[in-house]
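Note that one protein chain of the assembly has been removed; the remaining protein chains are unaltered in position.
Read from first to last, the chains carry the letters A and B; within each, the first residue is number 1.
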Amino acid sequence: MDAPPTTTGTQPRGLQPETMAGASNESIELPMDQREVVFDCRELGVRYAGVRALRDVDLNIHRNTVTALIGPSGCGKSTFLRCLNRMNDLIPSAVVDGACLYHDEDLYGPQIDAIEVRKRIGMVFQKPNPFPKSIYDNVAFGPRVLGMKDGLDDRIEQALRRAALWDEVKDRLRQGALGLSGGQQQRLCIARALAVEPDVILMDEPCSALDPISTAAIEDLMTDLKSEYTVVIVTHNMQQAARVADMTAFFSVDQGETGTRCGVLIEVDSTEKIFTKPSNERTEAYVTGRFG
Amino acid sequence: MNGPTRTASVHATRAVERSLAGRRHRSLAASVFLVYLLFSTLVGLVALFVLLFTILRDGLPYLDPTLLANAPSANPALAGARPAIIASVMIALVLIATALPIAIATAVYLEEFAPKDRWWIRLIELNIQNLAAIPSIIFGILGLAFLVRGLGLGPVLLAGALILGLQMLPTVIISAREALRAVPDSVRQGGMALGATRLQVVWREVLPAAIPGIATGSILGLSRAIGETAPLLMVGAATFVSYNPGLLTQYTVLPILIYQWIKLPQADFQGLAAAAIIVLLAILITMNGFAIWMRNRYERKW
Partner (left out) sequence: MIGVLALCAVISILVTVGIVVALMVPSLEFFTEVSPAEFFTTAKWAPLFKPAAFGVLPLITGTLNTTFWACTICLPLGLGTAIYLSEYARPRARAVIKPVLEVLAGIPTVVLGYFALTFLTPLLRSLGWQVEIFNAFSAGIIIGVLLLPTVASLSEDAMKAVPSSLREGSFGLGANRFQVSTRVVVPAAISGIAASFVLAISRAIGETTIVLIAAGQLAHVSFMPGDSVETMTAFIAATGAGDVPVGSISYKTIFAVGLTLFVITLLLNIVAIRMVRRFREVYE
């Protein structure tokens, strides 16, 4: 990770690289399953308009790891990801059951404000979705709506540096974001998510719309980001999961008696174990390409 | 959390220290904005409600068989709207026989056959968009200049119907094109693959699939024409007619009769106007309701 030049005290507290580096290394030295639990999901499920799409997910997600969610299409991996920052709230017919504890606080508790949740848990989407505004205004959007107006310029520079985009755009911050290439747009969206200093970054197939070179850039970025953030990524690409993830969770589809299809979590373990000696035969069938 | 743990997890500490419970984001601005949105939406709904209430209150006492059976009269007790109702129905029939087929044919041509990259096709499209937004009174001037005075047709029902037909064209063309566009290309390709000509495919596959959408747009266009007043004032519908109209006789239609009654000083005629409005609205709401029902009934998600 290229270290940004140290600037003076106006810098946003959470993004000071020294603090961050110190903080993360300590955590990263621990074995994965001893790192702090960020998400603790218990029997988490989702129904859309009464139809069950996902059931009984028991899954822990740890700090400073990249956790990949893999599985065939329709297995509920994106649905699960969207539970983690309450994006499913935007679909009126969606109902979430079970518990999803975030730092021991139930995300779906009665007092919880979905907006406070999304502020801490950022998200990057399948298709790059920059706003039709300037590059600067895109990154500034989050800080502005959340009232973080102090040191905005520094905050934006830091976010763009973190997303490895600064050098490419520093001379044209006021130009429209739609003029960037697809890979640059996706890194802009990552910078946009980083600018509000989240704790977790969720990525929903972030490379599926990108060419291989842009994909490699984003994958490198993910590895960098885990020193400071917790990253959860949905991917349909098993090689990508093998390359970037520390932990991998395999989801699949259960066919109900009435022909209904419902996503389930089959197995979660270290990526190495999932891809070399999985304990469940459905996982093995999927990772060896015999199913899916 | 203190000591080494605090420095070890800057983000987590911050996230956990502050509750996730809702606080600041329900800002005053957001609340004021929501009030504005609800108020805006309510204005339209309340306006319609008050309008219907007022019309019913004023008109119901005057709504009796006389209104439907009698001809207009200077005596409010005897005045009715029969010739106007008949004329409105006749105009609707003329529109169905003339303007509707032309509009649908235009839509089919533009959507299925026209070479879309030619400048003259684009000109026709731009022209239709613009015609749709021209004030109706301008169509009245067109009728006055060409049909009534130019052709010497005089202030007859046919002239009024033709003008309403021309005015209705763009609306129906635009909605019919949308209905045709909604038919997926797979329908067309499927037919062509079986060796049918383009015309056969359009006639046997595409048009039937688009019929509900075309019918909906046509009914909405018709009901707008039936409720139209201004252009007919220009082509001489505002005459006193006590007999049942024919195609080439003088005539008056419901909206014009209402307009004339509103202008009369006696309170009874205001009541008659309201009663005639109830008749007009009953016709139009039935037509529109049918169109909206049909759209929802046959709305296909391809």
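Basically, contacts are C-beta pairs under 8 Å (C-beta built on N, C-alpha and C of every residue); 3 or more make two chains touch, one makes a residue touch a chain.
Small disclaimer: the values here were computed from a predicted structure and weren't measured.
Asker: With respect to the chain omitted from the figure, which of B:Leu63, B:Met90 or B:Met234 is a touching residue?
Answerer: Spelled out, the listed residue whose C-beta touches the missing chain is B:Met234.
Asker: Please identify which residue in B:Ala30, B:Leu78 or B:Leu248 touches the non-displayed chain.
Answerer: B:Ala30
Asker: Which residue among B:Val89, B:Leu166 or B:Ile211 touches the omitted chain?
Answerer: If we include the chain that is not displayed, B:Leu166 is the one touching it.
Asker: For chain A, which residues lie in contact with the unshown chain of the complex?
Answerer: Residues 85, 87, 90, 92, 115-116, 118-119, 122-123, 125, 127, 129-133, 141-142, 144-146, 189, 192-193, 196 of chain A touch the chain that is not shown.
Asker: Given the full complex, what residues of chain B touch the hidden partner chain?
Answerer: 25-27, 29-30, 33-34, 36-41, 43-45, 47-48, 50-51, 54-55, 58, 102-103, 105-106, 108-110, 113-114, 123-124, 126-131, 133-142, 144-146, 149, 166, 169-170, 173, 199, 220, 223-224, 227-230, 233-234, 236, 238, 255, 258-259, 262-263, 270, 273-274, 277, 280-281, 284-285, 288, 292
What we mean here is this: only the chains that are shown with their structure count from here on.
Asker: Hey, how far is the Cα centre of chain A from the one of chain B, in Å?
Answerer: Centres of chain A and chain B (C-alpha means) sit 49 Å apart.
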